[in-house]
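One protein chain omitted, others in place.
Just so it is clear, A and B label the chains in written order, and each chain counts residues from 1 on its own.
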Amino acid sequence: MSEEKFDVIIVGGGIAGSVTALLLARAGLEVVMIERGNYSGAKNMTGGRLYSHCFNGIIPDFAEIAPIERKVMHERVSMMTETSNFTFDYTSDRLAQPGKESYIVLRGIFDRWLAEQAEKAGAMAVNGILVENLIIRDGKVCGVIAGEEQMFADTVVLADGANSQLTTKAGLQRKPVTPHQIAIGAKELFELDEKKIEGRFNLAPGEGSAWLFAGWPSGGMTGGGFIYTNKASVSLGIVVTAAEFINARKSVNELLEQFKAHSAVKPLIEGSKLIEYSGHMVAEGGYGMLPRLYSDGVVAVGDAAHLVINAGYTVRGMDLAVGSAAAAAAAIISAKSRGDFSEKSLSMYKRLLDDSFVMRDMRRFRKYPRFMENRRIFNEYPEMADEIFAGVFVTDGAPQASMFSKIFKTAKKNGLRNLAKDCIKGVSTL
Amino acid sequence: MNILVCCKIVYEEQDISVLPDRGLSYDRAELKLSLYDLNAVEQAVQLSGNIRALSIGGKNKDNGKIKKNLLSRGPQELYIVTDEALSGADTHQTATVLAAAAKKIGFDLILCGEGSADLYAQQTGIQLGELLGVPVISSVSKLTAADGKIIAERTADDSVDVIEAPLPAVVCLTSDINEPRIPGMKDILAAGKKPVTEWSLADLGIAAPEVTVDVISILAPVGKDRKRIIVEGDDKATELFDNIKNEVRS
Partner (left out) sequence: MKILLFSDNNENYGELCAAAGTLGGEITAFIIADKNDAGNIPVKKAFYVEPDASKLFENYYASFKELVFNEKPDVILISATKKGRYMGARLAAALKTSVLTDLSDMEADGNGIKGAQMYYGGAAVRTVKSKGMAIATLPQGSFAPVYGKAEDVVNIPYKDDGSLLKKVETRSKAGRTVNLVTAKNVVCVGRGVTQKEDIALAEALAKAIGGEVGCSRPVAEGSGFLDTSRYIGVSGLTLKPDVYFAVGISGQIQHIIGINSARIIIAVNKDKNAPIFKVCDYGIVGDLYKVLPILTKMFEGN
């Protein structure tokens, strides 16, 4: 039997997989990327927005050549109840600084392009094949199994996403993932004229809006709603933590329908055409719930390594995927030069991660998952916002109390102690 | 045995959208290998021999992933003829170019699918045989080859004839003759290394063949206004029956 051996086999052709492949191929290694979808991106989904700093040094002219939808110039965050919505909208030139911008992307288009860059650099890509298992000899991962076929490599990179089964088989994911560490995302894509999008979302041509909603969209459960503007379509969806969802009274479909029907959202997608519906899992455990990231002959990157930050007002997975891919590639290139692919040799991966924005930011946001479990953020506080602003803006001719006393009255109703506690906790989490 | 397999690259019909004027838009349509041609590729592999794939089309059909897909299914090499003039070619134009290419490549046996996913005319393969002046059989549901001869079972609407013919010959296969295999990792990887030869009409030494059919329009049909009287729930089956019993005349 001829054993065709590669330097590296990458399982998964998403963002983490493609960037790892790209960097390894550039360094002259023989690398193959195996993607289960018919093309990279076929099985991926994002809201969503990519922070482009991660491509600095990897794809220098990223802003010019990447197939992005729009550059985010409006950051919007809302607190929504069934009948009200309070939004703040931040726009600034600072959002557009080179190397610091963020872009709205569609994965079917973006991932495919990224995989092509890897192939151009010399990586091989195999699509439509699901890697079902790993070949482990003497405790060392040395290849993959797909159907009846086996393929060997010095190192296997697990880039197979949030629902990776292989991290468990590789001994990296020791404990089963709990429903608290996973969120379910569902999204609909609405086709809408470019100019209409710009008019409704108050954007200059090419500009985009990133918008997150707390409260009503997730039915009061931990999670949120989101709207992102693409070039000629609008992405709209919700994310809900799986643990809460198990006991939910409404289905994902019902939550999406009521989000779309909200008076603050409906006019935005009026006259648009639904062209796509997708769902995906998000690994949200945070820093405290990370699996082991490497072992003999194997490393995990991106969503498979649970490198995702959901801090409510910001959701990051793609830039962390790229960062982890860069660290993994560097570690593997170094390991190759020594001809040593043991756990000890590959530990360089973790060290590089720790020194990079990936772990720095994972640590910084580590308190968020706990904080976000606070139901008040999704129930009481949006209602409080509604109360306060109704008190401020609704004018009915009756004697007017001072603004301070109106606010204080509402706050007191919700429990001043809780409010104070949450504020302090929120600030310390930030 | 030198086997030449003809494959058509078509649009994914599910991606085709209808414009307000009822015209068709292929803007979002992915390209793919016509399903029926996969049977031809599979049959070539089962007969075994020196297998080459041939495809012709307009420039828009030039697609690296498709070429790799085709090569991962068994052919040892691929020939592609692309030219602006071949965009939307009718069956005679297609057959003419295929014949020129087949003569240049050389063959003992040419295999074609039953029809193509777009028009399903079931014409091109047969026209090809006639133009090449070799025996041509269509609707073949079973095929074996040995000693410079083929034995084919031709399944017409009411009977099956077993036909013997000498090579070279052209055979058009039915879609139930075999189950096209799914390429594995190694097949896909090997595909990238197989030779692809690209020709223009000039390379074949022929001028663009004349158009033989006048296509006046291609429009989505006018939707008939339907009643849309719908009931919900298994228990409403009797209500449905009441609605339709007078409509159904046996």
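Quick note on the criterion: contacts are C-beta pairs under 8 Å (C-beta built on N, C-alpha and C of every residue); 3 or more make two chains touch, one makes a residue touch a chain.
Keep in mind that what you see is a predicted model, and the values were worked out from it rather than measured.
Engineer: Out of all the chains shown, which come into contact with the hidden one?
Structural biologist: B
Engineer: One chain isn't shown here. Among B:Asn50, B:Ser175 or B:Thr197, which residue touches it?
Structural biologist: The single option touching the absent chain is B:Ser175.
Engineer: Give the residue, chosen from B:Ala100, B:Leu131, B:Leu173 or B:Leu189, that touches the chain omitted from the document.
Structural biologist: Once the missing chain is taken into account, the touching residue is B:Leu131.
Engineer: In the complete complex, which positions of chain B touch the hidden chain?
Structural biologist: Against the missing chain, chain B presents residues 11, 13-14, 16, 18, 24, 90-93, 95, 115, 117-124, 126-131, 135-139, 151, 155-166, 174-176, 179, 210-224, 226-234, 236-238, 240-241, 243-245, 247-250.
The definition used in the following text is that only the chains that are shown with their structure count from here on.
Engineer: In the complex of these two chains, what residues of chain A are touching chain B?
Structural biologist: 4, 32, 34, 39, 124, 126-129, 146-149, 151
Engineer: What residues of chain B sit close enough to touch chain A in their complex?
Structural biologist: Listed in rising order, the residues of chain B that touch chain A are 65, 183-186, 188-189, 192.
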